[in-house]
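All protein chains but one are shown in place.
Letters A and B mark the chains in the order given here, with residues in each chain numbered from 1 onward.
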Amino acid sequence: MSTLHTVNKSPYERNAMTSCLGHVSAGDLVLLIEDGVLAARKGGSFAQALNAAKGACKIYVLAPDLAARGIGAGDVLEGVETVDYGGFVDLAASATRVCAWL
Amino acid sequence: MSDGQTKKKFFYLNRKAPYGTIYALESLEVVLIGAAFEQEVSLGFIDDGVFQLMNNQDAAGTGMKGFSKIYRALGDYEVRKLYVEKESLETRGLSVDDLMPITYEDEDEDYAEKPSIVVVDKAEMAKLIADQDVIMSF
Partner (left out) sequence: MSGYQVNGGVVEHDEEGYLTDIGQWTKDVADIIAKAENIDMTDEHWEVVNFLRDYYDEYQIAPAVRILVKEMTKKYGKEKGDQKALYALFPYGPAKQACKIAGLPKPTGCV
């Protein structure tokens, strides 16, 4: 009965991710895509917010969008799982509903 | 599609102010078209989305089509729940009194006019999201 939340905006520019993390329920999945992946880089100021959210839900980040932006696998926050497009589909299929944060 | 079993809960999540982008108007149009399918429809307004419901909107000077009055027609289309987030209002210095009055007619109570706007806090909004079958974001 979980929700897959997708976030496609940079947290440095918009509040989409902050708002998303404020509306998740325990057991939900959060997938960062497009500019949303910028939040997942180590050392960024949203690391804390993502770490705090990890307790209640699982955080994923889309690999091709990371690669496109020059963020290597080693630069991704601990505990954030990297998925490819197939993994994106699996997440959507496993969730009861999808909620996009634009 | 009128029996209860096939009805799904549709939730339209609105997070952007009107006029600056096309999202708010597009959302309304989808809601109106979707209303023909007789599903259980409700709307959520969080972040700048709460500005969509401001009272006394007048777009005439912008050259754009004003569409705020359309929200007041939603009751006719059996869209009777407009959930507005308390924290989003407060952050913007707003209260429910700054929003336009929106009502629906309850046919079970001799067409009594009832308010469609329901103010909920963030935790209640999260529960609403977790309770839907389909969520459309704008």
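Rule of thumb we're sticking to: a residue touches a chain if its C-beta (ideal position, glycine included) is under 8 Å from a C-beta of that chain, and two chains touch if they have at least 3 such contacts.
On a predicted model such as this, the values are computed, not experimentally measured, just so you know.
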Shown chains that the omitted chain touches within the full complex: B
Among B:32, B:54, B:119 or B:134, the residue in touch with the chain that has been omitted: B:32
Missing-chain contacts mapped onto chain B: 29, 32-33, 35-36, 65-70, 72-73, 76-77, 111
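Quick note on the criterion: only the chains that are shown with their structure count from here on.
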Whole-Å gap separating chain A and chain B, where each centre is the average of the chain's CA atoms: 27
Residue ranges of chain A touching chain B (in the complex, touch as defined): 1, 3, 15-16, 19, 22-25, 28, 97-102
Residue numbers on chain B that touch chain A, as the complex places them: 13, 15-16, 23, 46-47, 122, 125-127, 129-130, 132-135, 137-138
